[in-house]
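What you see is the complex with one protein chain gone and the rest in place.
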């Protein structure tokens, strides 16, 4: 076990897989010689060569399209999209091709691509370096959507994703690359060094896809969340003193409904939290399922705390971000419901 | 008043707007000389000239990108995307530009584009001519998303969309272009001729954006739906004998929550129906809101009847399509809940 | 605004319904006129290949010039056979669609030489990323007519298990990729496949096809950019059949420079070839394949041809172009030209031709008879609809298992339709 931050854990996951499987190749903007703008691929080109860690033209659609073709020819490509905000030019290749090839060819062809991309705000990136577009991928059948919340899961889920024969969109919440962030930008940044999930095995291990994790047990209210908000939820729970159970869904699609429903059936109250815009966000799908599965046990309507239905503004990112205050207020007001 | 089918109503709406406002221009694949693969623009190039009804290269991203530029220069472009399944190559221009220009320039720039595109299945189009991608647009702040269910609304909503200074994605459910379809493919096709909403004024009128309509009053259960499913819902309601209230939301974003909530608060039961894949579909957002607004009046969990979470298969479109049988079964089982 | 005259340029085809067909816009070279360079040539030294028109068969059906390939008559007879089969097959399937027995069809009328000649010039280990007008590639690479018909019928033997529109074949065994409904998406796949081949140090190449209209799509640009940057061993074919549904090739930017020139700005050589000249296509494809195999990188090939029929069974070309336009197409009919070439050489005769046509017709009829035994749209056996939940993922996940159960219940008598 070593202490790693999320960048190191992701790099370690890539390293392990490149080492084990010569079919694993990477391609992306600035990922090769330079090692990536967030350094996730630092050193890997030196180690595995520029034919396996490939600098790419600035064409997200081309990166994904070519990666699909590589996957069809026996490779296991792990392209990087520099920011999730820039995945849209490749959206057609994801929706119409990556997600569909196995289906339309009845399994004769498939392309086991894992697209890594940093998402989320809180780094003063403005509206084009802060988005969390997981909901639009979750709606597309044929791909898996994953978002880890800590170094241990990041590496384990990444390895599972690369090993999976299904295509995966792997979102990396960049706000927590360097440390768990509890939603209070005024406080000094914490590092992963002192966090139990910053302890990461150096070798190969997996965290299963499609399995949520209860990161805090509680009896009064369930918070269902993922990514950066897992840490915000923990802080908000502490602050309110409410005995919250916190579930980190980890895989967005397919969703581990049972773990979620069991928790809410136990606590009777549910708050869903994510950073993306609320309207049509992934919280809607969770809420729709939970009200169905837990109808007779719900003591209050399910609440959603999310980014506002606006773009992510540069100056007001902390007003936009569903931080500790907003979450704590949501928890408190839900506890007032009889 | 004339009887029009939905194609004629849309064409009439375009005609009225092109006549009233010289800034209205159209651009799309095969829309000009040929009049569109669904004939929605038939005759308009002859009438308004090839500089206002413009045949375009096969590049959906280019069509939307150029339309945005035209809109920035005082025109009011109404591009057509031949099938909603082909809007994805233009997704980045919609999400990152069309939806954002007003916001990022604080209103100094905006582009009043209305993108028309036929959606939905039931015409043996296979998985790439049958999709209903409204949910992924609904999640994007800064654009409106509209889907009419009949000729009268189609024309009135289209005129409102074109006149709106906000960008609109205007989905046209192609299965009901020629007649209201009740979800039973075995029955002879009905035409709009005998339908009250096939009566369409020839001139200018509007149907307001953002307003749902109660298309059938009832007391026992509310069906919230839009597009083709409005007609399926009516047939299913008849078949079950349950006194359903049916709400046609018409505008997907922004959603007329009040009308929906009032209805469910009255009936105490709610089924949401749409053709798109259920997981992460727009029904999730509706369900999430309804459980919130109507929590204390709900007598049963909200149900969602939707396309399965698979691509839309050519041979099994009627097994995929959430037809009368599936809806009726959903209504019945919900009425069994005490 | 209304009082000023628009200065926008709008491309116009040379003829519309009622007009006399006019192909004066097509730049032609006589057969044999275009030099054949060495495959080591630098792009800038062989730019002439993109503006001339490589032709081998002259007006008298003689093979002539430096590109004339060394192919024995037996091979040419085989080629003729595949082209004829393509045509006979298409004709029958078109009728079958008109009878309402399949939902949709697309024919390759007038473009048969493209698939057959290119199929023959490639090696079995090369990977093809076809468009929907390359059915003869599937045939040539071993897909049976019955299998193709069963795909169009979405029946129990359909390789696509009813999931795809007719004509959207695939065959991993034949190294033929699955056809997509979305134009141009296969182009970057071919480049990525070729990159992988290069990474693995193999000498298989990839080839991709799309239409003149589809060159406007983003994926065309992505593909040529990646192909140029990494010098991928790939052949990028543009089948310029003059039309994209109702839109003539000027709307794809073909008014000023041939499509073959599209990659020049990235250093990709382009060859403009007579797309109805079997020998010229074969020769240019072989040249490009050799070049790619020896590390010379991508080549773009524009195949100048004409869409002899409607775009698809949903289309009516009499609405937008002269009815008999094809008859005036200066590059003629590919089947007729190869036939006459063989006759000229004494290796074929009208009688043999007629007889072969009858044989092929009988073959297609027999295939159709057999195909129907696996089910039609109206008569069983029918595909099991529960298979629609397979292959969305490598394994059927729990939520699809439960949706499958629900679907079976609803389709059954005592259905109940709430969500799973």
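For reference, chains read A, B and C in written order, and residue numbers begin at 1 within each chain.
Keep this in mind: a residue touches a chain if its C-beta (ideal position, glycine included) is under 8 Å from a C-beta of that chain, and two chains touch if they have at least 3 such contacts.
From a predicted model like this one, the values you see are computed outputs, not experimental measurements.
S.K.: Since one chain is left out of the picture, which of the remaining chains does it touch in the full complex?
M.R.: A, B, C
S.K.: Among C:103, C:134 or C:225, exactly one should touch the missing chain; which is it?
M.R.: Only one listed residue reaches the unshown chain, and that is C:225.
S.K.: Determine which one of A:126, A:185 or A:218 touches the chain that has been left out.
M.R.: Touches the omitted chain: A:126.
S.K.: Please identify, in ascending order, the residues of chain B that touch the omitted chain?
M.R.: These residues of chain B touch the chain that is not shown: 25, 51-52, 54, 56-57, 59, 61-62, 65-75, 77, 89, 92-93, 96-97, 100-110, 141-142, 144, 164-166, 210, 254-255, 257, 292.
S.K.: Spell out the interface residues on chain A facing the chain that's missing from view.
M.R.: On the chain A side, contact with the omitted chain comes from 22-23, 29-30, 33-34, 37, 49-51, 54-62, 74, 85-86, 88-89, 124-129, 278-279, 303-306, 308-311, 313-316, 319-320, 325-330, 332-334.
S.K.: What is the set of chain C residues that contact the non-displayed chain in the whole complex?
M.R.: Within chain C, the residues touching the omitted chain are 1, 4-11, 43-44, 195, 198-202, 216, 218, 220-222, 225, 228-233, 250-253, 255-257, 259, 261-267, 270, 295, 297.
By our rule, only the chains that are shown with their structure count from here on.
S.K.: Counting only C-alpha atoms to place each centre, which chain is farthest from chain B?
M.R.: Between chain B and every other chain, the largest centroid distance is to C.
S.K.: Could you grab the centroid distance between chain A and chain B? Build each centroid from C-alpha atoms only and quote it in angstrom.
M.R.: Whole-Å distance between the two chain centres: 31.
S.K.: I need the residues of chain B touching at least two other chains; which ones are they?
M.R.: Residues 61, 85, 88-89, 127-128, 279, 303-304, 309-311 of chain B each touch two or more of the other chains.
S.K.: Where in chain C do residues touch two or more of the other chains?
M.R.: 160-161, 163-164, 168, 180-182, 218-219, 392, 399, 419
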